[in-house]
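Below is one structure. I have some questions about it.
With one protein chain removed, the remaining protein chains of the complex are shown where they sit.
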Amino acid sequence: MASQLHLHPDRLFSSNPVERDIARTLYNDVKDLPIVSPHGHTDPAWFALNEPFANPTDLLIKPDHYVYRMLYSQGIRLDELGIWRKDGSCSDVDPREVWRTFAKYFYLFKGTPSSFWLNYVFVNTFGIEVKLDESTADHYYDIINNALKRPEFLPRALFEQYNIEVIATTECATDELSYHQQILDSGWKGKVISAFRPDAVIDPEHEKFATKLAKLSALTDLDCTDYDNYLAALRQRRAFFKTMGVTSTDHGHPTAATADLSHSEAKTLFAKVQSSHFTADEAELFRAHMLTVMAEMSIEDGLVMQIHPGAYRNHNKSVFEVYGRDKGADVPSPTEYIQALKPLLDKFGNNPNLNIILFTLDETVYSRELAPLAGHYPCLKLGPSWWFHDSPEGMIRFRRQTTETAGFYNTVGFNDDTRAFLSIPARHDLARRMDCVYLAELVARHYIDMDEAHGLAKDLAYNLAKRAYNL
Amino acid sequence: MASQLHLHPDRLFSSNPVERDIARTLYNDVKDLPIVSPHGHTDPAWFALNEPFANPTDLLIKPDHYVYRMLYSQGIRLDELGIWRKDGSCSDVDPREVWRTFAKYFYLFKGTPSSFWLNYVFVNTFGIEVKLDESTADHYYDIINNALKRPEFLPRALFEQYNIEVIATTECATDELSYHQQILDSGWKGKVISAFRPDAVIDPEHEKFATKLAKLSALTDLDCTDYDNYLAALRQRRAFFKTMGVTSTDHGHPTAATADLSHSEAKTLFAKVQSSHFTADEAELFRAHMLTVMAEMSIEDGLVMQIHPGAYRNHNKSVFEVYGRDKGADVPSPTEYIQALKPLLDKFGNNPNLNIILFTLDETVYSRELAPLAGHYPCLKLGPSWWFHDSPEGMIRFRRQTTETAGFYNTVGFNDDTRAFLSIPARHDLARRMDCVYLAELVARHYIDMDEAHGLAKDLAYNLAKRAYNL
Partner (left out) sequence: MASQLHLHPDRLFSSNPVERDIARTLYNDVKDLPIVSPHGHTDPAWFALNEPFANPTDLLIKPDHYVYRMLYSQGIRLDELGIWRKDGSCSDVDPREVWRTFAKYFYLFKGTPSSFWLNYVFVNTFGIEVKLDESTADHYYDIINNALKRPEFLPRALFEQYNIEVIATTECATDELSYHQQILDSGWKGKVISAFRPDAVIDPEHEKFATKLAKLSALTDLDCTDYDNYLAALRQRRAFFKTMGVTSTDHGHPTAATADLSHSEAKTLFAKVQSSHFTADEAELFRAHMLTVMAEMSIEDGLVMQIHPGAYRNHNKSVFEVYGRDKGADVPSPTEYIQALKPLLDKFGNNPNLNIILFTLDETVYSRELAPLAGHYPCLKLGPSWWFHDSPEGMIRFRRQTTETAGFYNTVGFNDDTRAFLSIPARHDLARRMDCVYLAELVARHYIDMDEAHGLAKDLAYNLAKRAYNL
């Protein structure tokens, strides 16, 4: 007989009754607040086209690299899971078979946030009452598969059910935002905006750099092989994104390096990195310089700048060759901020119109670099614990290691940062619970009082994100 | 109506009743022990001249970079706070207005040790019973301002009220310690000693290096452009400091690098770094060499050597240009000890007459480098969690990450390291509470027993500091 699946109302709270009761009270204040999702990777096409999701596997497994990286680590081949290859194809494995494999190995996720998120979805979105394992795989598949055909499981219906006030997707600087336009044109009240991500036109090492530059030229009617035109084109695209309601940019560089080249140095370097003869150091320098340029443009146009450095992308060579990007083979790397950001901060660090949100995959910098920087520079705030660290322990480490130096008000609330749409309420719920856990500790230890905690809980769950992202 | 301000007797203790009761018992043993403050930055003039503090703002805001760095990070300009500029001037903002700004933004400090320290001072030194916010700003200002005119708030009276057994200030090697002499001459029984800090005459990159070397020559009647005279002069100054009761030196280098140059190499390098033509590497090598020389002199004269590496000073360029040093713009940086200290340790690491206390701003080295080094070398002990990390969480991280490898007896008790005189009892109280919290955990988990904890609590609060600093 399958075991019952039950979401305990106190999950993640301390079992110490003093802290648990405080956490319950605080959580009760914030659990139903609308979701503000200022940074993520959902597909705007879902909300534009509002078509049913295909099946449980295509919805919950194939787009979720948290899920299949774990299965892969235990010897399940990506083709057994039907993961899409670089060329768009995938193995012809039956989605139901993939689901069975997933069910069989679901025990691997014990103690990971994926189990929290997925069980939340199983219970709250699909009303399932038994645990997922081999014996219940088909039961799950049938329930979910049937549900997806019903109107209340269409993307827009879920968006509304999830009480999402606003969600930001992330698009390349050369994207025409046609799905976003389609959403606006449709009259649907759901607020789906984008974020301006220029990495592919800024990073000479990006495999599509040349193609994207050409597209940038085409879109703007400016010859972007020339540095001045290139900057003008970027300004034009930013302005276009702004007209579409966008409030932020996003920069996913390998490091946090910034630089401040003279105009002529930058012009020369830009010519060089468009040739095929440049070094890794030159590529790094160009990216570094452009981060400072992006800061300058943010001062001009008011877009909030998000810096997400430190991911070593596509670490697994043969997985990359066959399956391409974003296949669960990205890993963090040590990331330095103090030296890296100095050129940008020397130039603009005290400018009252600049807003930068810093993220990291290297938790050692929370207390050593990020909190001290954000606790001084008016332009800097700290994004929440990110990616590998958006978990109960990761979130507590973030608060413990940043609050005492940077306070709460140099942080910006939660980002779900996900392409797994159905997990969004679960992820916000997890974040809200963990902030309540942290605040409950502070109250129970008389470090703050209950009045302060009530206000903080709402700020962390809702207000700070709106404020930081101008939403 | 303003909210009540109340310091809970159990603050910072666990709310788990077993641990809380143990912590209470241990804390009761140590809360009234005299304060031993072996390292800090109070101004000896306060105790020499014993003049009233000017007003709440000059006393509590303008000298406390923990306070104004947070305000600055949220967009309050330093001139709005009347922060002193490099040239000694400051904006003519009314101190009461500064206090109001501070009160308005006091919520920023929630969850930071500054709120713990300041509320402690408000209640215990000034007897205030309402929380600080905009509505109570003037009430606070009046109470504190009036108090400061009363004899019981003069520096010496507070020193006595605070039960300070001994406090060490920190002075440059070329300081004549005239205020300390004045204190000695006055017949006042308060023990205020100095610490010998030679950074400005050792660091070729210090902006006053040449000036201070000239002063060193003048003071010692030795031509300190010559390396041998320079060493003799340093020995002379150390001897002078010793006659004034000093028991320690302090070295605030950018890194922990040490080196062991031959006499002729050192002589040549010293000549070079006095010219204006030296590289950053040469400056680093000279500082590194001189740290080993300082160790040698410590073996001779018995002064305990404090090494405080890893602060990236004056990170904010324009703040430095206008406001100068120590304006809340210092940040930690990654700091390596294993390789860095090897030359010094190769030479003197097993010498029974050497005592070095190591500090860090890089918490990653607690378990990886510092505890393993201190758990082996007889000359090394670990200073407490420092600066950005002298907070409840920072202190617990220090104990959790050092104790299991280095034990308690390779640590040296608490340093308040502050120039905020009134916060000293609050800082020691916080440290004593957190050590009791840690010990209570160990007792509650039967890792140590209550007898052991009683002894340890007293050692951590009082005995270890006296012993380590020969006080």
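Order of writing sets the chain letters: A and B. Residues in each chain are counted from 1.
Note that in this section a residue touches a chain if its C-beta (ideal position, glycine included) is under 8 Å from a C-beta of that chain, and two chains touch if they have at least 3 such contacts.
Just so we're clear, the structure is a prediction, and the values are computed from it rather than from any experiment.
Within the whole complex, the absent chain has one touching residue among A:166, A:266, A:319 or A:426, and that is A:319. In the full complex, chain B makes contact with the omitted chain through residues 16, 18-19, 336, 338-339, 342, 345-346, 349-350, 352, 364, 367-369, 371-378, 380, 400-401, 403-410, 442, 444-448, 451-452, 456.
Taking the complete complex into account, residues 3, 8, 10-16, 69-70, 72-75, 107-113, 115-116, 312, 315-319, 328-329, 331-334, 361-364, 388-389, 391-394 of chain A touch the chain not shown.
Following the convention adopted for this analysis, only the chains that are shown with their structure count from here on.
Annotation: 40 Å between the Cα-based centres of chain A and chain B.
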